[in-house]
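Missing here: one protein chain of the complex. Every other protein chain is in place.
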Amino acid sequence: MVRVEFLGPIAREALEIDASSVQEIADRLREDETLREWLPKCAVALNDEMISDLSIELKDGDRVTILPPVCGG
Amino acid sequence: MVRVEFLGPIAREALEIDASSVQEIADRLREDETLREWLPKCAVALNDEMISDLSIELKDGDRVTILPPVCGG
Amino acid sequence: MMELHQGALDTKEIFGRWLDEEASSNYGAYIPFVGTIRAEDEIEALSFDIYEPILKRWFDEWQDRAAKRGAIVKMAHAIGDVPIHTSSYISAVFSPKRRVALELIDEFVEDFKANAPIWKYDVINGSRVYAADRSTPMDGAGLLS
Partner (left out) sequence: MMELHQGALDTKEIFGRWLDEEASSNYGAYIPFVGTIRAEDEIEALSFDIYEPILKRWFDEWQDRAAKRGAIVKMAHAIGDVPIHTSSYISAVFSPKRRVALELIDEFVEDFKANAPIWKYDVINGSRVYAADRSTPMDGAGLLS
């Protein structure tokens, strides 16, 4: 299982998803109406490292983090 | 008379020169061997205002200041 | 050094401590950037969420980039509520040379605004409202859409 966590203002509990690639995570999250507005604006990290490739393979215990638009300072 | 003052590292006493324009000051200072190396690198102020025009006329009591290369900070 | 503090930063303490830390490092230029909460609209404070593991990686990469130019960076940020007219953010560059310091502080602060995993909320009548209009998607956003 892969744990998907939502940060900052996305008021959502973490999900446990059975997925073998980032692409499969994308497929699953797109089905979720409440995420439709967030996904185009969100960056993604895998085990706390920013990623930019859907083809990355996932293994059991991986952690995917969804990061909405930021404004530090 | 116009007073000509030399700032910073130019180790010179001020001069009193009878001159009616900045051009005349330039003519006088160019005669001075000890200033030959300084003049090409020096900026000029008239009554504490930076100037860039030789044709400016001078009047009695004016103060011309010679400013060598700077390095603040 | 990156440090996170609950609530408003003690700006003078941080400025002075960083100065002391590098007092013998022979840096010729020290440029802190101090961000202070402005009174705007009806907010009484801003509030911040921070995701520290990714912020730490972001900061460590900047430390490496600064090191290649002979410089170092430091950063402090507030977590939670920060009242107006107090400081939420200080970053700083120390460098032997003026030009490097001036360029780095600009790049560092701009990249911080764009890519540090920090979320800002207006605090109005005691409740937190996400500052969506002032927030920007991080580099690479939209991967899953």
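Before moving on, here are some points about what is shown:
Should a chain be cited, it is by its letter among A, B and C, assigned in written order, with residues numbered from 1 in that chain.
We take it that a contact is a pair of C-beta atoms (placed from the backbone, for glycine too) under 8 Å apart; a residue touches a chain by one contact, two chains touch by 3 or more.
Remember, predicted model here, so these are calculated numbers, not experimental data.
Every shown chain that the unseen chain touches in the whole complex is listed here: B, C.
The residue touching the chain not shown here, chosen from C:1, C:19, C:67 or C:124, is C:19. Considering the full assembly, C:29 is the residue among C:8, C:29 or C:54 that touches the omitted chain. Contact with the undisplayed chain is limited, among C:8, C:54, C:75 or C:105, to C:105. In the full complex, chain B touches the hidden chain at residues 7-9, 22, 25-26, 29-30, 39-45, 48-54, 65-73.
Of the residues in chain C, those that touch the hidden partner chain are 11-12, 15-16, 19, 23-24, 26-39, 85, 96, 98, 101-102, 105-106, 109-110, 113.
In this section, only the chains that are shown with their structure count from here on.
Work out the mean CA point of chain B and of chain C, and you get 49 Å between them.
The distance from the centre of chain A to the centre of chain C, each centre being the mean of the chain's C-alpha atoms, comes to 25 Å.
Per-chain CA centroids place chain A at a distance of 70 Å from chain B.
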